[in-house]
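Here it is, the structure in full.
A single protein chain has been omitted from the complex, and every remaining protein chain is retained in its original position.
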Amino acid sequence: MIYLLWMLLCFTHAREALIPIESVTVAAPPNDSGTHLTISWRLRNDTFFHVVNDQNQIVQTLPHHARSLSISDSKTAKNWMVYALNDPSPSLQQVLAEGTSLSLANDTDNLSWSWPGLRQGYAVLRCTPQGNHNCEDHRGNWSVVRKGISPLDRSYEDVVSNNPLQDPIRERYAYRVVTLPVEYANDTKIDFFSLLLNYGSSSSTAFGTPQATWWKNIPGIYTLLFFIFGTGGLIFFFTAQAQRGKKLTIRKIPGIDAIEEGIGRATEMGKPVLYVPGIESLEDIQTIASMLILGEVSKTIAEYQSDVIVSCMVPIVREVADEVVKSGYYRAGHPDAYDPTSVRFISSDQFAFCAGTNGIMYRQKPATNIYLGRFFAESLILAETGFANKAIQIAGTAEVTQLPFFLAACDYTLIGEELFAVSAYLSDDPRLLSSLKASDWIKIVIIVFLSLGVIAASFGSTIFHQLLSISQG
Amino acid sequence: MRQFLFSLQKLDRRIIFVGMALSIFIPLLLPFSLPFKVSKEVQATYDQIEALPKGAPVLISADFDPSSMPELWPFFQANLHHMFANDLKPVFVTLLPTAPPLIWPEIKKTASLYKKQYGEDYVFLGYKDGKELVIKNIGQNIPQQFPQDYRGTPIASLEMMQGIKQAKDFPMLIAISAGFPGINEYVLQIQGLYKLPMIGACTAVSGPDYIPFFKSKQLLGLSMGIPGSAKYERLVQSKENVQPFSATGAKSLNVLSLSHLYIIFLIVIGNFAYFMTRDMEDEDGPG
Amino acid sequence: MDPVSIYEIIGVWVSIFLTLTVFSFLYDDNPIYKLSEHIFMGVTIGYGISESYWGVFKPNLLDKLFVWEDGQFAGESIYFLALLLCVLLLFKATSKWSWLARIPIAILVSAYAALKITGETTAKLMLQLQDSMPDLHTSWNRHGIWDWSNDGAGVFSDTFLVISLMAILLHFYFSKIPSKTEKWGYPLAGIFFLLCFIACFFLSPLQDSLIGSLIVSLSLASCAAMPFLAISPARKSLSRFGVWVLMLSFGASFGFTVMGRVSLAIGRAQELLGHNMSTERAEQVMPQTASFVSLLVIAISLFWWSRRKKDTEIACRLSLQQWAFSSFRFLFGFGCKASMNLCWDFGLCRWESRNFGSLRSI
Partner (left out) sequence: MRTTIPLFFGFVVGFFMLGDYFIPHWTYQLIKGYILEFGTLLASTAFLLGIINLIQVNLPKIIAREKDWFYKVVMLVSMVITMVFGFVEGGARMDDDQIYKWIFDYILTPLSATMFALLAFYIASAAFRAFRARNADATILLIAACIMMLATVPVGEQIPFFGDYLLHLKSWLMDVPNVSTRRAIFVGAALGTISTGLRILLGIERSHLGGD
């Protein structure tokens, strides 16, 4: 009995407060994988905010959920006024005559106003047409795909299938949007039937077909292709040049030369070289670059007949490092000198790894410490311990936050891109060196691009921004 | 003398460490006070809370863990005293699992100092897992997200929670956050949507990320790291009807000031010694 | 007030002791630190294994592959491929077939390298460049050349940002430019500077402010000249400027981090002093006593250890070690012998001396 009363209460309450939905549209988002549909709806009396300046121009029209605007173009006017009106594209006369004036701002960067939000939430229902059920009415396999959509939202992106292999994508999907008081928007007990029974203010059915695209069509994609294929093409070009006998000259990079000196020093002192490839997994390109460098470093070490200790935090990195060091020894012609215990897994915790590596520094006293890869807070702990043990230290990372510490505590520091140049520089292979030359050319292109971009932007053109834009649509 | 200066350049690291340890422990054990000015962000924080009418409910999200305690604890403590001294009615929530054992005893203790009753003057809703989603739901429906409080009482039976359904029902939201989920998520999910007046307290490292929110008035007040906490604590302590409490923020701030000055001092002597003995290079160079 | 459980009290004492052992590493490497270091490594490895089983292996492989419904196989068969790759990787432990493990390794390395090519180019190259093209005219309108109240925003800062970005990129320029090309650098830069300056000055939307259009045009013209300066001999000085900006930023970043690091130490100090728990809890747990006792134990063993070390090391440098040694002697005075005896009676050191037989050789 009480339940019924409560339902009645809800019913009347809902009926009074709810504003019906005027139109619902379902469309596939642009450049989509084919598993999404965007459902958007409008209310009968949705408010739009129109910003009018003192020269009586509508500067901007903002959607119902906007409550502020930052004014970037202060050249045009000194004063602005915000009007609220239901019409999305009215004439100036309409705005001035019918709109509710909200906020006046003088000579400011930030305009803000207040406007009550609606006290109604939304739920989205989905149905797949099957056999006789075409989902035009309440029959069919309707289900609630999302409850508790916020009062200010007017669209929802639905995922029609998480794994199309198990749950095939259908030809057509039907959607309805139901309005309900915001208090009940998240009620877990509400299922499809109670939604319709209690609130009833459902929109009409709208249909949509997901669209799977094979090619993302946005301007930035072509710039991206240009960078990748430009670099690739230049690598081939310079490699061909080098094979025709043209010498590729690269300037001296002191940090990289120091690596070889460091190995020499360790050999003289009869102590090992410690190599730390950072603490990231293989997913990070710096770790991969570090692995390639380790190949060259271990080759040199094998040639000098010195010892190397590689201390790894990520198990999979240890396995790759093991393979890399083995190949280094092989290439140097000393495959038998390789000792698998020299590549060590220390611990998978950042600071335990740090403690273990400190232990190696204190107890095995490596003469040279090489830190190349991606480092975090442990950078300074390692570098300071290495300093206390009087090792020559060479560090290199593209992790901006840790560079200052390496710079302060190590003898040589490779900054950013230099890390990626090491393996090519050390190997002296023309094919690798040509990749350095290729990225140098791209660098000049970037500088040209930037200077043109600044000039264009200063004259109000955003063409260069668009060329670099990678957002959808 | 020059020999001494020269050897000073290669000072044993452990002497530096001893100095650092002293600059950390002395201020914690022997409190003293260094002068500081209250920044506009912190003054705004204090003024906004002062401006609230008596009896107004305030939503406080205390999202810090033991590791960010030195920076945010003093703010939280001062904030508690501020709330109760002004007869405001705080509702506490937390999004970090490690926070309840830290904050709940302090809430109870401070409330008893001001003779406040649980359920009438303050409520602790406890911890909820779900990160951003919880914040979204706090914005829409608090009874649904928190059917019971920390002690297991249904919140419908708490006097203070009558009429509180959504974040909008609070005239003020205070987020004390150590990271994710925190101020950023609150601003995006609640403040931005409902135009709720909001104050933030964050760690110093994340401070620069939130300054734009303060400049755009999305955060009405902002306290960053130990300096912010200490300044706010000073403002609250100088209020008339506030019960005395220990100035942990000021202590930590002294540690910070001392240790920064200590490092600058080290740099200065290092350079002084270097310039006095520049001609005395030995084989492996100083330092 | 609820009584604190004995496990918790033991826990707090253990954690305080471990904290102090790690701090003892600041003095030097020592047996007690070594002990906690190895406990630390062992515990984290065990933790890592169990978390990677419960967090990755079980949900992503076992729960998806080994599923039976009514006696029928109902798993996703594609995961057999994953199982195969994992088995191939395990072949690494064998000596004869270890090359098979290179297949999963090759797949992993190339897959991640390829993903990163597009990922890094979009996130780190294109988006960053997009943000580095400011509108100087608007900037002048808003802030002028330098606006103190807005932390130095203005045309100067915007131009500085763009030019320093280019200069740092030039610092990473590895090739040598042939002198033929270098000769063209200066004249071209000059021509483009002038052209751009004149064009910008006359087309400037800032008609009412002569100084504004002059400054903005100058800034834009210097941006326009940059690509040509990059191939001129001026490259070296530009790259120098780039290094200075790098140093400025690294210095600032270092200084900014100090506060965060000190806060961490404050956190540890508060735990040692028991400031992080309520007074009632602290009365039961007694963290300060724990700190004192741990400190004493560590100090004694450090002292004991440094004596051992001294016996074996012939030449001990005149350093803090001796200073610390003498201050320990001063602190403990004659009591040190007595406390050593106490420690022996406690059974701690005896046990240690039996098992740490190797300690003498350190």
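Should a chain be cited, it is by its letter among A, B and C, assigned in written order, with residues numbered from 1 in that chain.
Quick note on the criterion: a residue touches a chain if its C-beta (ideal position, glycine included) is under 8 Å from a C-beta of that chain, and two chains touch if they have at least 3 such contacts.
Since the structure is predicted, the reported quantities are computational estimates derived from the model, not experimental observations.
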item	value
Where the missing chain makes contact, among the chains that are shown	A, B, C
Residue touching the undisplayed chain, where the options are C:209, C:253 or C:288	C:253
Given C:245, C:273 or C:295, the one touching the chain that is not displayed	C:245
Interface residues of chain C (partner: the chain not displayed)	7, 10-12, 14-16, 18-19, 22-23, 25-26, 34-54, 56-57, 60-61, 78, 81-82, 85-86, 89-90, 92-93, 99, 102-122, 124-125, 128-129, 131-132, 148-149, 151-153, 157, 160-162, 164-165, 168-169, 172, 242-259, 261-262, 264-265, 267-268, 271, 355-356, 358, 361-362
Those residues of chain B which, in the complete complex, touch the missing chain	11, 13, 16-17, 19-21, 24, 34-37, 66-67, 204, 208, 227, 231, 253, 256-257, 259-264, 266-267, 270-271, 274-275, 286-287
Touching residues on chain A - with respect to the absent chain	31-35, 161, 163-165, 169, 212-216, 221, 224-225, 227-228, 231-232, 235, 281-283, 285-286, 288-289, 291-292, 294-296, 314-316, 318-320, 322-324, 326-331, 335, 340-341, 343-345, 348-352, 354-355, 363, 377, 380-381, 383-384, 387, 398, 400, 403-405, 407-409, 415-417, 419-421, 423-424, 429, 431-432, 435-436, 438-439, 442-443, 446
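To be clear about the criterion, only the chains that are shown with their structure count from here on.
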item	value
Averaged-CA centre spacing for the pair chain C and chain B, given as whole angstrom	24
Centre distance in Å when chain A and chain C are each reduced to the mean of their C-alpha atoms	21
Chain centre separation in whole Å, for chain B relative to chain A (CA means)	30
Chain C residues counted as touching two or more neighbouring chains	none
Sites on chain A at which at least two other chains make contact	none
Chain A residues touching chain B - in the complex, by the definition given at the top	65, 67-68, 70, 110, 112, 114, 117, 121, 148, 150, 152, 182-183, 185-188, 384, 388
Parts of chain B lying in touch with chain C, wherever the complex brings them together	12, 14-15, 17, 20, 24-25, 28-29, 66-67, 69-71, 73, 102, 105-106, 109, 203-205, 225-226, 248, 252, 255-256, 259-260, 263
Chain C residues touching chain B - in the complex, by the definition given at the top	26-28, 258-260, 262-267, 269-271, 273, 275-276, 278, 280-281, 319-320, 324
